[in-house]
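One chain of protein is taken out of this complex; the other chains stay put.
Up next, subunit A:
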Amino acid sequence: MNMFSRVDSHLSLESLPNRQPATVAAIDWARLSVPEARRLRELGFDEGVGVEVLHRSLIGKGPIACRIGRMTVALRRTVAGAIRVSQHAA
């Protein structure tokens, strides 16, 4: 049902380089707590939605800021790690 090919679905949002438009390929809900999962859905994370990492905080394990739809959202890395993305073909 996904119109994008899952070329790179080993890539997670956490490891996606900054400013590289990508698409959410799958979300590993099992890795998230119930409130986390709900909040993530409420913020519009879903398969097939465009995402892009905009900023990363302190090198190390600070949160990341990403664009989802037309919105900017801050996430901790553990959550970003549960979001599989596929990069758009260059």
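Convention: contacts are C-beta pairs under 8 Å (C-beta built on N, C-alpha and C of every residue); 3 or more make two chains touch, one makes a residue touch a chain; residues count from 1.
The working rule: contacts and distances are computed from a predicted model.
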Omitted chain (choose from "(2Fe-2S)-binding protein", "Hydrogenase expression/formation protein HypE", "Formate dehydrogenase subunit beta" or "Fe(2+) transporter FeoB") - UniProt protein name = "Fe(2+) transporter FeoB"
For subunit A, which residues lie in contact with the unshown chain of the complex?
-> 33, 35-36, 38-44, 46, 49, 54-63, 65, 67, 69-76, 78-79
